[in-house]
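Showing just some of the chains, left in place.
We call the chains A, B and C, going by the order they appear; numbering starts again at 1 in every chain.
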Amino acid sequence: MANSFGKSFQISTWGESHGGSIGVTIDGCPPGIEVNEAMLQHDLDRRKPGQSKITTQRKESDEAKIVSGIWEGKTTGTPIAIYVSNTDARPQAYDEMKEKFRPSHADYTYQSKFGIRNHEGGGRSSARETIGRVAAGAIAKQILHKWNGVEIRAYISSIYNVELPNSAFIDFPSEEQVESNIVRCPDPEIAEKMIDVIKQARSDGDSVGGVITCRIRNFKPGLGEPVFDRFEADLAKAMLSLPATKGFEIGSGFCSTFLKGSEHNDVFYTDDEGNVKTRTNHSGGVQGGITNGEEVYFRVAFKPTATILKPQETLNKEHEATELIGRGRHDPCVVPRAVVIVEAMAALVAVDHLLRDHGQNHLFG
Amino acid sequence: MANSFGKSFQISTWGESHGGSIGVTIDGCPPGIEVNEAMLQHDLDRRKPGQSKITTQRKESDEAKIVSGIWEGKTTGTPIAIYVSNTDARPQAYDEMKEKFRPSHADYTYQSKFGIRNHEGGGRSSARETIGRVAAGAIAKQILHKWNGVEIRAYISSIYNVELPNSAFIDFPSEEQVESNIVRCPDPEIAEKMIDVIKQARSDGDSVGGVITCRIRNFKPGLGEPVFDRFEADLAKAMLSLPATKGFEIGSGFCSTFLKGSEHNDVFYTDDEGNVKTRTNHSGGVQGGITNGEEVYFRVAFKPTATILKPQETLNKEHEATELIGRGRHDPCVVPRAVVIVEAMAALVAVDHLLRDHGQNHLFG
Amino acid sequence: MANSFGKSFQISTWGESHGGSIGVTIDGCPPGIEVNEAMLQHDLDRRKPGQSKITTQRKESDEAKIVSGIWEGKTTGTPIAIYVSNTDARPQAYDEMKEKFRPSHADYTYQSKFGIRNHEGGGRSSARETIGRVAAGAIAKQILHKWNGVEIRAYISSIYNVELPNSAFIDFPSEEQVESNIVRCPDPEIAEKMIDVIKQARSDGDSVGGVITCRIRNFKPGLGEPVFDRFEADLAKAMLSLPATKGFEIGSGFCSTFLKGSEHNDVFYTDDEGNVKTRTNHSGGVQGGITNGEEVYFRVAFKPTATILKPQETLNKEHEATELIGRGRHDPCVVPRAVVIVEAMAALVAVDHLLRDHGQNHLFG
């Protein structure tokens, strides 16, 4: 049982890929926040399938209904419930999955753990579950923006072997720049190469993964709850709770091990306005588990999608050898659609920590 | 506030580097487990400073006292409390820290968050806090061993630019092999090179970081609580909650992005005894957030220690520019001592998930 | 923020009296349980308004839709989401509440806490919120019955000054007996007197309260988690979390203070089948916070409903004196409808403790 995330701003998601609907509740949202529903729908649209030639052709409108917790356009401090109907379910497309375990999917492990599973569309392990996260994240972003103008921006920094160099140190891109191409890489030339790689994977019936870089600016110092709920620890958990993720780095990450302490330490100074700053930011905006006011940045690795259109050996429910022949709708690369999901999870962690520090009802005085 | 970890097997640590003592309580330990106190002390000894020439010369006996929850050698199901006295505290050594923020330490962020801090030895942010984790982890290991012979082995896979290749795929080393050299790398030749790098850092008054690989075998399928408390998500959080960690990878990690789906997928088969297995293990023993019975393996990056013996620019409490001159005891590389801490955190995550599945009182029938 | 209840079998309710719908999610339900939806609807029907002449005439069909977590009639171990549409909302009936604080209602305190409130029908503080509890409780009852044939029976033991003597010591009534009259008192003669009292209150435009007795049988010893989550402590919290409750007693309750230790102690003996029993049961089936296998029984006091049809002095939102004239639908006594809610909360506490002991996935081997 673990369908809730967050301690003070707590979201709970429910629903399967092929049930009638899928949704989320948010418990602990501060009262009196004006919620822009168009921005919420905008984020859901960025997540939904069928947006472009490089994603799956499943067509879902993914239209959100907010059914409680908002009154005359503002949050009331009571639970916000949001749901989205599943419209393009094709249960019969999954008949093969009923009998066979798809390699590197959750079929076998769900069956082992629960002794029963809803095989249609992956059931609860489907990426459709992230709809609730994105909807809640969209509200979290609005709270962060109101609090201190906090901005969160995620974008693709690599797809397969095509990489955006120094991805965390380019100018902080606008959302428009990120959205200017279907792969969501702020560098248009590199984006073209990434798109080519994905198209090739599609025509091969294969799949590719990649890396998302995410940055948060305008934080104040003081968010993070050591020793266990360090800000970066909760970010790491949030990211690894997403389907298909295999790695997380904060700040200098694994590369930190190639620097010496004298090179890695972030020296403090005071800027012209008297703010405490650091000359470098290898820490990634977090020291001792608490934000220091510098930009928070991190990277998340997504493996290539498990669903491919090539025949694969596998086992059936009786544990006999069989072959699985992928067919139907196929998403050769989920990473571009995951950009908004990474932003959502980052926003959820940030608001949760904000409310742990300030309380639900006294964030805005 | 976040000094507890785990939902069903919950540890809470308390204490500062220079208070009279430091400790941990464990809530939810199954009753009737024989606790081998020598094994617990053995792990604390592996963690303690002053073990060898390459670590800090702070001398602590780190002798554990178990003051509740054990009755005639067995756990009773009630809270286990363990503490260790601080004996080698030298408060005067920290006078400079009272006034100055050490770069890349937690001094500034604790001051920002709480408006007050115990500066001696880093107070609560000191690595001495991990004593409680190691003590609790030693009990967790004994539960795992009793349950299904589970073994957890961590070791150094890189220090600065010296690397153990294919670190997760060497033969599963014994603890003796890991402990056969002071750097805790199972390959003796590479260990020598790592030791040289650390000695050089020490003589330079500088520091280096590295990577720890950790492996868990003899798991059964079924541990992990999707969608948020996936097994790897809780591992990621556990590791990023350790001081000085900057990155986490499960299974193929960031390298997964250089494979295609057809290469990355782990094909199922049945072994001679009828067990479901996978031919490769890019997943790292976890699919859909749930263990599949294969070996779980992961890597953790530790940055170079922030404390160095070179002069550094910084700010004092009044935010004025000043210089910090490191002196006194100095640990050029904490990673070898972190090996047992990584094992402890892995054991804590594993037992917590085990009890979430089985309950506190029915694990052993 | 506190819209979740339970640690291992956790329910979260959402929705307001006059939003489009109201609902609940259940996280942690064991997999493989056959859910009888008719029994769930039956309990909702027992709770709903407009059942008889002595309750409010608000007409709601309160038809439950289960939208996730059930697959081919069985639970899957994933979140169960249930909702009910609000059909008989009459927002205009609440215009007066927008401006005036109803005495002994939550209008003033919600306004004080959140600075905003949905005034229609009491918003989140409406008793309609208990729909989700009843729906979840109906599933909890089915789990308890499957586990050990556990039966939970609540009934009215007093309305105003009409009392059922020795209410906890009459023969364990069947649900049919309880449901045989509209006030839900298993003694038909006393029930008639209670109904008269309620009718009188209705014709006076006034209201009355009462006491519900609840009993649980076929428990095994061992449920309850001292020292804080004692079985009776969680029951007390569950009952006091219901609207209009003012008191809770377990076993001998307040009357225990009129006995001496030698009279109150429950002497152990062994019955013919070798089971450990107690000759009396002043403990109410719980000793040291843990069930001992005897019948658990407790009593809950409900104050008279705050909504009455008499003019009352009060304040408006500007804190000026004004008069509130009750009108419209009026429920002179909510206690008969609360019988099924008390059963539901008792079932939720019991299943939660059962799963804390046994784990989510190993309750039925």
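In the analysis below, a contact is a pair of C-beta atoms (placed from the backbone, for glycine too) under 8 Å apart; a residue touches a chain by one contact, two chains touch by 3 or more.
Because the structure is a prediction, the values reported are computed rather than measured.
Asker: May I ask how many copies the whole complex comprises, since the file places only 3 of them?
Answerer: The entire assembly in this structure file is built from 4 identical chains.
The working rule: only the chains that are shown with their structure count from here on.
Asker: Farthest from subunit A by Cα centre, which chain is it? Let me know.
Answerer: C
Asker: From the mean C-alpha coordinate of subunit B to that of subunit C, what's the distance rounded to whole Å?
Answerer: 46
Asker: Averaging only over C-alpha atoms, locate the centres of subunit A and subunit B and give their separation in whole Å.
Answerer: About 27 Å, centre to centre.
Asker: Find every residue in subunit C that makes contact with two or more other chains and list them.
Answerer: Each of 360-361 in subunit C touches at least two other chains.
Asker: Can you list the subunit C residues touching subunit B in their complex?
Answerer: 222, 355-362
Asker: What residues of subunit A sit close enough to touch subunit C in their complex?
Answerer: Those in contact with subunit C are residues 1-4, 8, 10, 12-16, 19-23, 25, 27-28, 31-32, 65, 67-69, 71, 74-81, 113-118, 123-124, 360-361.
Asker: Residue numbers of subunit A touching subunit B in their complex, please.
Answerer: 1-5, 13, 101, 103-110, 112-113, 124-125, 129, 158-161, 201, 204, 206-211, 221-222, 224-230, 232-241, 243, 246-254, 256-270, 274, 276, 278, 282-284, 286-293, 301-308, 310, 312-315, 319-321, 356-357
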